[in-house]
Each structure stands twice: as C-alpha cells, then as structure tokens.
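Note that one protein chain of the assembly has been removed; the remaining protein chains are unaltered in position.
Chain nomenclature is as follows: A, B and C, assigned in order of appearance, with residue numbering initiated at 1 for each chain independently.
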Amino acid sequence: MISFVNDYSEGACEEIMQRMQETNHLQTCGYGLDEFCKSAADKIKKKIDYEDCDVHFLVGGTQCNKTVIAASLRPFEAVICAETGHINVHETGAVENSGHKVLYAPGQNGKISCEEIEAIVAKHTDEHMVKPAMVYLSDATELGTYYTYAELKAISDCCHAHGLYLFLDGARLGNALAAKGNDLTMAHLPQLCDVFYIGGTKNGALFGEALVIVNDRLKPDFRFYIKQNGGMLAKGRLLGLQFDTLLEGDLYMRLAAHANKMAQQIADVLNECQIPFLFSSETNQIFPIFENAVLAQLREQFELGDWEAVDEQRTAIRIVTSWDTKQDAVDQFCQTVRSLA
Amino acid sequence: MISFVNDYSEGACEEIMQRMQETNHLQTCGYGLDEFCKSAADKIKKKIDYEDCDVHFLVGGTQCNKTVIAASLRPFEAVICAETGHINVHETGAVENSGHKVLYAPGQNGKISCEEIEAIVAKHTDEHMVKPAMVYLSDATELGTYYTYAELKAISDCCHAHGLYLFLDGARLGNALAAKGNDLTMAHLPQLCDVFYIGGTKNGALFGEALVIVNDRLKPDFRFYIKQNGGMLAKGRLLGLQFDTLLEGDLYMRLAAHANKMAQQIADVLNECQIPFLFSSETNQIFPIFENAVLAQLREQFELGDWEAVDEQRTAIRIVTSWDTKQDAVDQFCQTVRSLA
Amino acid sequence: MISFVNDYSEGACEEIMQRMQETNHLQTCGYGLDEFCKSAADKIKKKIDYEDCDVHFLVGGTQCNKTVIAASLRPFEAVICAETGHINVHETGAVENSGHKVLYAPGQNGKISCEEIEAIVAKHTDEHMVKPAMVYLSDATELGTYYTYAELKAISDCCHAHGLYLFLDGARLGNALAAKGNDLTMAHLPQLCDVFYIGGTKNGALFGEALVIVNDRLKPDFRFYIKQNGGMLAKGRLLGLQFDTLLEGDLYMRLAAHANKMAQQIADVLNECQIPFLFSSETNQIFPIFENAVLAQLREQFELGDWEAVDEQRTAIRIVTSWDTKQDAVDQFCQTVRSLA
Partner (left out) sequence: MISFVNDYSEGACEEIMQRMQETNHLQTCGYGLDEFCKSAADKIKKKIDYEDCDVHFLVGGTQCNKTVIAASLRPFEAVICAETGHINVHETGAVENSGHKVLYAPGQNGKISCEEIEAIVAKHTDEHMVKPAMVYLSDATELGTYYTYAELKAISDCCHAHGLYLFLDGARLGNALAAKGNDLTMAHLPQLCDVFYIGGTKNGALFGEALVIVNDRLKPDFRFYIKQNGGMLAKGRLLGLQFDTLLEGDLYMRLAAHANKMAQQIADVLNECQIPFLFSSETNQIFPIFENAVLAQLREQFELGDWEAVDEQRTAIRIVTSWDTKQDAVDQFCQTVRSLA
C-alpha cells in the first residue's frame, strides 16, 4: 500500500547507495575523523559561504537537539520554542532529561514570533525562575510552514538583543528552502543563527544531520558532548560520505524540491475539489480535512496519518511526501480523491 | 517598616523557641532518626488519623517538591500542574533539573481541574512523548485560594482513574484548612493523596516541612532520595522538635487562623473602600488593585510586594500576613488605606 | 596503509550491502516497528532458544549501555563493573550524566570476579551511600579476554543472590563465542543475564546492537527510554535488516571466527618470534610488547594503536582484526615482524 505517512519511509537516494557500495571495504579511522567527513564539512562551508564554523555529523534529530542544548546551556538556563516545537512535544522530554526547562509560546502555524520570545524573557526576572538562554525553531516547521528571511532576521535580532542563542533545527531544511515563496538561503543561516543543522534523514540519506556551529562560545569540546550523549557513530564515515554525496552539485535541493512538488500537486487537486485545510503549508507536509467517510475509502488504498479530529464528521490528516515519492503514487491519490469528491 | 511581603519574614513561635532552648545540649543521633522526629511523626499520624504512612521531615518546600518528584517518577514520566504551580514557575527548574517535564494547564485562580488533567493525559499517547504520572497541586494555592473537599476528591478520583499519583504541596496547608468556607480536614488528606506535606516554614517554624507518604509504592528507600538531594539535615532533631511542638494541641491551626484573620480584616476594609481585587482569596494572601499614586503613598509606610501591572494607572499587589502579624500593624494599614481612599 | 587499529574500520559484509540495496525503495513504517525488525527479533529468539524476551535494536554501544542503565536503575542506585569496563572509562561519563555512580573493582585482565562484586556490596550499607543494583560486564572484554560458562554462571548466581541485575555488553560477543576454549553459547545468555546485547557494529554491520531484555521488570516502557536517550532511529528498518541478515545461518559466527583467526595467526607468529604480551587474549584483540625501534619500523607499513608505555624502551600496542581483515594483510604483517625480529 502506498504510504504518505512520513518522509523517512524509504532508504536512500541512489547516489548514496552507490557510493556506500564503492567505499565499503576501505579502511578509515572512526568517530567522524575520516576524510569523507572532512570533505563533507568543506562542501558545507562552501554552500553556506562561511568558513569559520565547526561541522559535526550526528545520526538523528532528537540526538542532535538534545546534544546541542545540553552543550549550550548551563543547568538553570532554559530554551524557548513554539508549543508545537519538536523538542517540546515529540522527544520524550529529552531536553528536560538533560536538565533544562522548555519554555513555550503558542506560536502561529508552528512559528514563534519576536513578541512571544520577548514576553517570555520579560517574565523571567530573578533566581527563583529559570533563565531563558536559547531560542529553538524548526525550518520547515513541524506544520510544514517556513520562516521568510525577514522573519528569521527579526528573530535573530531579537535573540541577540536579549543574549539568547538562536538554534535552527533543519531536519527539513531542504523543504523550507525549496518552498514556493521562500527567500531564505543556506548562506543566510550562519549570518542569523548561532547553531543550526542541515537534515539528511528526511532528504535522501539513510540517516544523518549535519550540525554547523557558528558561535565561538558553543564550539569548544563539542565532541565530548556528542560522545556523552551516545551520538558518536563508530563508523562515522557513513555520515560524512552521505553528506559529501548530497551536497555535491544541487542534489540536496533537487531532492527537497521533488518532495515539495509532490505534496503541492496533491494540495492543488484538493483545493480544486474544495477540500479544506487546517492551515496553508508550502512544503512537503499538508494538512487537509476530510469527511470521515471519504477518509475511510482513501485508506483502503493509501496509508495516511491522523492529525486531529476536527468535529464528529471530519478529521484532519497529515500527508507527507518525500524525495522518493513517485509521480504515479501522487497521480493515483489525486485520481481517487477526484472520484470521491 | 512593617512588611506584608511574605509569611516567612519572622522567626518562630515562642513555643518552638523555648523548646529549642530547653533541649539544646541534649545529645541525639543525627539525620532524623531521633526521638523528637519519632514523636512528631506519631502526632502527625494521629492528626491525620492514618497509621500506615511514612513521615519524613525536610527543610524547605522546593527541596521537598524536588525530592518527592525525583523519587516518584521514572525518567520519561512527567508531572502535571496548574500554570501557576510553584514547581512550574518558582523553583528555577528544579524538577526539570532532576530530569522530568512539567506539563501545565492554565488552571483557574491557581487551581487545576479534572478536565485539564484529562486533556493532558489524552494528548500523551506514545513513546515519542513523555508519560504523565503525577498531579501536583498546592493547597492553599500560590494565589491564596483553596480546594474544597469535593474538588480535591474529584481530582483524586481522576488521578487514580488515570494511574496518576496525587501530590499535595501543603506549604500553606494550615491557611487552607483554616480558611472560611473550607470543609477539608487533615484526616481527608491520606484518603485522597498519595503523598503530601504539612508546611512549617510558613506557619510558625523556623523552617521545615513534614512529608507524609501514603502510597506504598512511594515509600521504599525514600531516605536515599532525601540524602542524594541534599535534604538530610545533620541535626534532624530540630525538624522533629519543631513539628512536635506545632502539632501539640491546636497550635498549628491557631497560628494559621491568625494569619488568615489578619489578611481577611484587611480584605474587608479594602472591600469597604471599594478597592477591587484581581480575584477573591480566602487565606493569608490577598491581591488588591491600587491606583499607582495611592500605592506610592502606602509604600512610604509599608513594604508591599508587586504582583502585576493591571494597566498604566493601576497595579495589583500581593499582601501576605503571617502567624506573627500584629493586630496593630493591620490596624495601621487599614487606617492608612481608609485615609487615602 | 593497512590498519590494525580497530574492528570498525570497514563498512559492512556483502550480504548486508546487497540486501540494503534490494530493499532500498520499499516503504516501511519507522522507528523499529517494521517487518525486518520483527523478523530479526524472531531469529534472535531462536538463536538464544528463549521466547519470553523483548528485543530492541540500537545504533551503538554507548547509546545501548547508557539507555539500559538509565532504564534499569533508580536515581540512587549504582552499577558495578571492572575498572577497565567501557562504561567506566570510554563513554565520557555517560552513565554518570544520566545520574548514576559507577562502582568499580580492579578486575583481572578485564574480568570482574564474584569476590570483587561481593566486597562492593558489603561496603554499601545505608542511605548515605549509593546502593549497588546492577553488574555490567563485557564479553569479550575490553582486553580481548572472555568469560567461561562457569565464570559467568558464578557471577550470575552472585548477582541474583544479592538482588543485582546482570547486564552483559556483547559489543564483541561474536568474538567471545568464537574464541578457542570458549564453552559459552548464545542460549546460555538468557539463562544467566537479565539483559544483554549482540553486537553488530564490530561484527559485519554498518552499525547496530541487538538488545535482549530477559527480566520482566526491565521490559515495560523501554521504547520511551530509547527515544528519550536519542537512540530511536527513524529508518529503524536498517537495524532490523542488518541483524536479519547477520543471523541468517551461521554468518554472524563465521565473521567473528574470521576476525579471531586473523589475530591468533599474528599472535602465533609473535610468540614464535618471542615477542612478549601484556597478557594473553584469545579473541580479535592482542596486546604485544615491542621494542620502540621495531615498532617505529612496523609503523612505516601498518597503522597500530598505542596501548601503554611498558618502560622507556618498550611499548605495548593493541592489534585488532576484524570480519574484513584480509589474509594478505596478516601475512604481510607476520612477514615484516619476522624480518625485524
């Protein structure tokens, strides 16, 4: 059955699979100190047009978020995010487990605003409360929306005015950058963020996130944190090799653009059929609202993830497409929707 | 200058001071294993009419909250409370520092409801999220309100239906029980709560909270948690001795009733003068709203704690009275208010 | 240059690489709930001849150790191991970072004894000290030695007599089981251990450890711990698929036997050349002592890891062979040693 449940249902793009095969019996040193990691880091520095940063490769997003926050904050410091932020809801309290409070604001469609950040800062005034020290945001967000350059610049300015680090979770960075209307580029990121990552798991790699540390204060001893948090992969070259491949030419952006295109084709057809959405999103995640009866019929042919019950008759679902979603699958889904509408 | 800033501005009631003097040179064993602690524990068991519980004495409220929660929850489990809950805002993230997420609901006037608890439970469905395992509430609340028997019984039933422990922070328990309209008694507590404490610091002791563990699952090895959390007082007899004194006869309730009476006298005069309140409260904390100009004049004679700006002209303050507040001080304040109104 | 530095220098065995290619575009659900993981778990249960256990797949050893210990112990409980135990020296304090003390005994050639365990238990008598609750050991050990059935049985009995869990780190389990003189089998493990793992990273997989939980008390909610510790791989099928392949037929043991054989060939030649060893070991790690001048010459052709300076003239090194070490490489090394001796 065709699945639109998430963007990590398939393996890796062929370029990665081939290169993994080619280099399989090569002996390299472990723990990310190999030549593939070095080459991938160099490519990233070029893509972001920024030399003076440290690049580390970690296996997954939760690992990455947990490690960055543990490394950046002192025990009484807290991280601010939107209520829907991955660290707030979908990481089993990993941030709290490393000792830090997550302070959240409602946000709008997954995005936090300067006003919300400033309101939280204003409320935390003395040593009986935690001290906000970092803002975490995801781009694309958990709701498939993205931050424009102006929005991210404003948040960055707000953070730095209040002595807060800005940490951008880029698990779906490609989808944000490839979205229609987006004006943010990779080269903006080191200008605006203290630390961010470029996601591989959800954009053509078997696994892996490339973490870029821009702020000098966050650089020292970071490998101790990776190891302590169980994130140091013995065969680290697998991470380097995958990013070295993804960042060759425009492969990374091509894969993300494909995923977005597939979702937006579906969105167009749903609009045409007057199926409403919970809110508008421009990347590879869309949140249409179906009559439960229609949904039941769709689910005879497609795997579709529940999002939330809208009322007794209707349910919002989350449709996610990936770098590997087939045009055929999308066509088949659109056709079925049209026939049911 | 007379202070109405809090209820821990003075030392201890004379009965305690005298007994501390009398027993000063006695040699006892350390760490709460002495005869005074034993005697105090026995008195508590009688007051709450419940034998099958463990009693421990800790120095303060944050220490107590942190230790109980660390001892009760497994690393992925979370504690639910009202947004205003002390553990959520005024303990510098102590609960998160011991690894646990605090899940909060808005509450009403400092009180959480069953509906709010159930909504949080319903949202936490799988291993990507923390698992709610305990409800924390304060009685009296941080806003000077209290839970009726029916309210606490409903929450207790709700907790036990959902497999949640109920933990009652009684730092101001005396003030709740002595409040006008209250129908909850000490003997209800072991029937409704898994663990609770009877506050001393804010009701006539130099320091100290008497923790009562009712649920058998929370009893084993609790002294390890006290010690690990830095809460095991070398001269533990000081804690036992204070509670042994406070719980003799009706001293504990008399002290709390006095504090309430002082605040309610002020509230009556404020009402009479048509000074509004942020909300109504029945214990030793009240939250009137003053014109800023009036407030400035009051502050020439009285220390008064800010609560929040209501608008540009008016500010809500918190007035707190204690077991040791003098009738004279209250009279003087009331007279000043009348003269300014 | 040929490397004998470790057993994670190469990629994965061909069987795995091929299967990864074949299944690459298949859509599966995430987080280890797929069919490959299920099939691999079934194969493990057959190999260990034990149905009533839970099997989880994690990416690496430190992650696995940290997660198991965090899930098994309460905050005041401690884990016992040999001084050389991986958790004690080479995991950047990951166990302490999750709140637990590591209690260690000197051990002998990397192996802990019942006497040492009992001495530690005897010393921890009250709530001012941590409480020992688990024994951790590695088989093969960090020094290339292994536990016989009788030794492991004695430790298991000792643990259970003292209420301690027994946790066996099997990162190099294949090498232990394939060692000359070993009489322990996979089917013994669930009889003796409360929890153990079968290592993949160091025996032919790209990465992965298969964790087996035998003791019912350690089973509930384990997936919460995996997620919270950042160890839940999005494309979990990669773990299942690798173990499903390794555990088909005798592949797993064949790979380990090859690694051992390569190291023991080198050991034989070194013995023949009267090169001494720090101690005797029977698996894929050996620790010969070379004159520094000889070592310098060997290092013109081979990468060799330092272990420790024995005196001013001599250095002990660690030679590690792997499932992928070539006979040619070993021959070349032996020939060079002979020519230098």
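Operating definition for what follows: a residue touches a chain if its C-beta (ideal position, glycine included) is under 8 Å from a C-beta of that chain, and two chains touch if they have at least 3 such contacts.
This is a predicted model, so every value here is computed, not measured.
Note that the absent chain touches A, B, C when the full complex is taken as a whole. From the set C:E14, C:E35, C:D54 or C:E127, the residue in touch with the chain omitted from the display is C:E127, counting the whole complex. Across the entire complex, the residue among B:N24, B:T125, B:Q274 or B:S339 in touch with the chain not shown is B:N24. Which of B:G32, B:P75, B:G144 or B:G231 touches the hidden chain is settled by the complete complex: it is B:G231.
Screening B:E77, B:E91, B:E142 or B:D194 against the full complex identifies B:E91 as the residue touching the chain left out. Remark: the residues of chain C touching the chain excluded from display are 75-76, 78, 89-93, 96-102, 127-130.
Of the residues in chain B, those that touch the hidden partner chain are 2-3, 5-6, 8-12, 14, 17, 20-21, 23-30, 59-63, 66-67, 91-94, 97, 201-202, 206-207, 224, 227-235, 238, 324.
Panel shows chain A; residues 70-71, 74-76, 98-99, 127-128, 131, 221, 223-228, 232 of it touch the chain omitted from the view.
By definition in this document, only the chains that are shown with their structure count from here on.
The chains other than chain B, kept where they are, remain one piece by touching. Greatest centre-to-centre distance from chain B is found for C, with centres as Cα means.
Its C-alpha atoms fitted onto chain C, chain A is found rotated by 180°, rounded in steps of 5. Averaged Cα coordinates give chain A a centre that lies 33 Å from the centre of chain C.
Chain B and chain C have CA centres that are 51 Å apart. Touching two or more other chains at once are residues 75-76, 98-99, 127-128 of chain B.
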